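What follows is a short report on a single structure.
With one protein chain withheld, the remaining protein chains of the complex are depicted in position.
Chain IDs A and B follow the sequence of writing; residue 1 opens each chain.
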Amino acid sequence: MYSKGLAPLAAATAVTITTAFTLVFFYAPNDADQGFIQKIFYVHVPMAIVALGGFVAGGVFAIKHLRSGDSSWDLRSYVAIHLSIILGVGVLATGAIWAKASWGHWWVWDEPVLVSFLVVFLLYCVYYPLRFSIEDPGRQARYSSVFAIAAGAFVPLNFVAVRMAESFTHPRVLSQTGGDLPGDMRLTFLVSLLGMVLLFVTLWKLELTAKHASMQLKKLRNRARVAA
Amino acid sequence: MIAAARTILRKDLLIEWRTKESVPAMVLFSITVYVLFHFGLDRDSLDGELASGVLWVTLLLAAVIGVSRLFAAEREQGGIDGLLLSPVDRTALFVAKAVALFLFLTAVELVAVPAFGLLLLGPGLGGAFPELLAVLVLGNLGVAAVGALVSALAAETRAHELIVPILLLPLLVPVLIACAQATEPLFRQEAGPEDLGRWLGLLTLYDVVFVLLSVAVFDFLLED
Partner (left out) sequence: MDAAIELEGVERRYGERVALAGVSVSVPEGATLAVLGGNGAGKTTLLRVLAGLLRPHGGRAHVLGAALPDERWKLPARVGYVGHEPLLYRELSGRENLRYHGDLHGVQHGRIQEVLEELEIAGRADEPVRDLSKGLVQRLAIARAILHEPTLLLLDEPRANLDPAAAELVEPLIGRSSGRTRVLVSHDVSGALEESDVALGLKGGRPAPVDAELYR
């Protein structure tokens, strides 16, 4: 039931990502200060945006789970959060590389998006130990959903708080992630963002399909065992 | 619902009064942490942002202890069943636990904040009132709401003493930011420009979001 539209989606993802790569390497200009490594921006920022979106989506699916009691929503929530955490590792890694290239340090506290992302990441890392320390599956799903909702509401609040704290942000990053991107950079950025979104949705559907299939298999096995 | 919340709250306060487990431990912990900071930072007196940071980090870490213990009586005495067997709204339970935590935090701060003024704060506390009070009240409200939620979430997991700190502290980062930034100008040697409004605003927003959210989801916890 989850694999509807998976094939065309995967195709669209492949096309978009290839386009994005082409644009990044051949179309977007090299940054005057930072050189080639600046192009990691086209991976880092879309990844961050999609990861945060994934966390919030996980919270929305969790709300649907609690309201309906239907565990398929819990599965959707779990996979969304799970993928976002993995992307999160990527965000922190690419962020560190970018920081080193731009400012000479592996980590900077001046970048509010990166800093608030670190806090969010630390919070969501608790999802696994919380989830897997609860043995009863019904309760595990419910408690995970409560967590996903609280954490999802936390993401924007935290971003605002960190932004307010670092109100003396270095403008160069803001102008790059804000609306003032020059035309060729903007196009490359948008295509990269689209590619990342499509990649996330494809992987999400893929993992849902795989998990669903293995759950069905388990159910059949149990039924066979009981009947025997 | 209010009557039930009051009954549960009275029970929790009575137990804490008899056992004196949580509040004294939190106070002792706070003062110990001040001493640690003294040695760690190698400073006799702090002011401004350093003072602000040390105070709020200490209070938040002490809050972790309180949150860990919030459902302890129920856990130890099979009492969760007792609550479920009563015709009690889960919201009443949340309100009771959150108010209990708020009161415990207030009790701790009655000692820990003056102690901070005595031990580490350069400029002295006098100039900081009544703004400090406003920050404490709004901050405690946020910690109480989130703390009650986290305590319930972790209450029946196997490793709850491990889960509570790593779950609670990131969630409290906005509270820390707001409180520390708000009190930083209050702890300066010479009075500086204050920006209290925006930080109290952030705290209020946080409190509203998390009180509403916790009340909404609490029904789904503690039931099977």
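The rule is short, and it goes like this: contacts are C-beta pairs under 8 Å (C-beta built on N, C-alpha and C of every residue); 3 or more make two chains touch, one makes a residue touch a chain.
Treat the numbers as computed from the prediction; the structure is a model and nothing was measured.
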item	value
Residues belonging to chain A that touch the chain removed from view	135-137, 222
For chain B, residues in touch with the removed chain	3-4, 7-8, 10-11, 14-15, 18-19, 73, 76-79, 81-82, 84-88, 223-224
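Keep in mind that, in the parts below, only the chains that are shown with their structure count from here on.
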item	value
Inter-centroid spacing, chain B versus chain A (mean Cα positions, whole Å)	31
Chain A-touching residues of chain B, taken from the complex the two chains share	146, 149, 153-154, 156-159, 162-163, 166-167, 170-171, 173-174, 177-178, 181, 198-199, 202, 205-206, 209-210, 213-214, 217, 220-221, 224
Complex contact set, residues of chain A against chain B	66, 119-120, 122-123, 125-126, 129-130, 133-136, 138-139, 142-143, 145-147, 149-151, 153-154, 157-158, 160-162, 164-165
